[in-house]
Structure formats: structure tokens, C-alpha cells
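Removed: one protein chain of the complex. Kept in place: all other protein chains.
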Amino acid sequence: MKFTIVVQAAPAASQSAWSAYQFTRSALAAGHEIYRVFFYGDGVHNTNSLSVPPQDEFDLVSAWTALLGEHGIDAISCVSSALKRGVLDAGEADRYERGCANLSPAVTLSGLGQLVDATLVSDRVITFGA
Amino acid sequence: MSTPSLHIVNKSSLDSNALTSCLAVSTPGDCLLLIEDGAYSVLDPSGLQTLLHAHLEIYVLAEDMQARGLDAGSLDSRLCCVDYAGFVALACRCARTVSWS
Partner (left out) sequence: MSEHARKTLTFITRKAPYGQHGAKASLDMVLSAAVFDQQVHYIFMSEGVLQLRRGQQPGAIDAKDLSAAFSALPLYDVDSIHVEAEALQARGMSAQDLVIPVKVASAADIATLIHHSDAVFNL
């Protein structure tokens, strides 16, 4: 099966982002394809590489970066959600003179059209953390 | 051709109307999976009764039960405990997922 995973919850706000991560891992372990992971709304906080969780807590941002990178998964943070929440790539940091880029290296910024495209191409779409 | 939905509910029936809304618009033969705080719904006797009358296949996610000190062994026999591998299998078997929060 070809899955698209939609993540709408921030890692520090609820369990849902972790559930999405665990589902993604399990789908890969079962031999399925993850066509795209799309971070939307507060979900873009999962792609903020400046976050510093406490030492004794699970570092979900790093875990996502590792998982997405290891499997070469196409991962997108919605650009308008990201800008609003201060998650920027180098281009946007320059454009808005924000001084620093913090988007996870495993993720690119793009629009909602990528989510619609993923929905059309995938066999299953699953959303976590509405 | 049967095209059941997998409804995924992540809030307790004691805390939110997510489960009630879900049941109102489910179709007999659909699957329902309780995840995250949705697992606490097993502690709600009247909520459970409503759930069991809805002609759905009801599942609860094992990892979320374990985290919350909910004993899978004492689940009503009409509920089924699945792990994340089972969650993925359900998502494949059903035609679409609907997440309720």
C-alpha cells in the first residue's frame, strides 16, 4: 500500500505526533510505501530543528529527521503553517530577514497542493492530531 | 463491494463528543480503533454500551492501553486489542480512514 501521513499536532502538545511517527515506522516495517509525510498546522513544529527537549524525554523532532532521512521519504511542511509558527528554511529566513533557518534538513516547505497531490496518488491517507 | 471505513478516535468518551459524533455517522460494518486517550473509553460503561450496539468492529490500541494502566485481559470480549502492526493492517483492510479528535 502507498500511504500518505498527515501530522497536525506539535510534538510537545499531545501524543498525536508520536502516534504518527509510530504508525509510519510500523507501515515501513510491514513493507508498505510512505509516499509523503505532510506536516500541517501545528504539525510543522515536528520539523523545527531548533527545539531542545529535556534529556530524559523522547526527542521526536530528531527521530522524525532520522526516519525520514533513512528511508528517503518525501516530507513536507506546509509553508504558510510554517511561516506563521517560525519554522523557516534558508530562503524564507532571508526573505523575511529572520536571521536563522531552522527547518529540519529532511523536510522541504511547500503548499497544500502537495497534500492534495499525495491524496490523489496514495492508496490510503491517515491523519493524526486534528 | 464492501468499502468499510476505519474510524480512529483519540479522545475519551468521558471527555469529548468525538466518539459520539463518530458513531452517529458510521456505517454498520465499519471498524473503529480507540487510540491515545480514546483508550480510556473502555472505562465508560454507558459509552461502551452505545459503542457495542453500533454494529462496528471495535479495536483498542495495545500500546496506548499499556501506557495508561488499562488491562487488555479485562476488556469486554467484543473488543479486540491490536498493536501498531495491527493498526497498519486495519488501515489497509478498510477503504479509508477517518480521524476523530
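Lettered A and B in written order, each chain numbered from 1.
Keep in mind that, in the parts below, a contact is a pair of C-beta atoms (placed from the backbone, for glycine too) under 8 Å apart; a residue touches a chain by one contact, two chains touch by 3 or more.
Predicted model, so just to flag it, every value in this text is computed and none were measured.
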Of the residues in chain B, which ones touch the absent chain? 3, 5, 17, 21, 24-27, 96-101
Go through chain A and note every residue touching the omitted chain. 6, 8, 40-41, 80-81, 111-113, 115-117, 119-121, 125, 127, 130
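One rule holds in what follows: only the chains that are shown with their structure count from here on.
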Averaging only over C-alpha atoms, locate the centres of chain A and chain B and give their separation in whole Å. 26
Sites on chain A touched by chain B in the complex: 1, 3, 14-16, 19, 22-23, 25-27, 29-30, 32, 124-130
Contacting residues of chain B [partner chain A, same complex]: 8, 10, 35-37, 63, 84-85, 87-89, 91-92, 96-97, 99-101
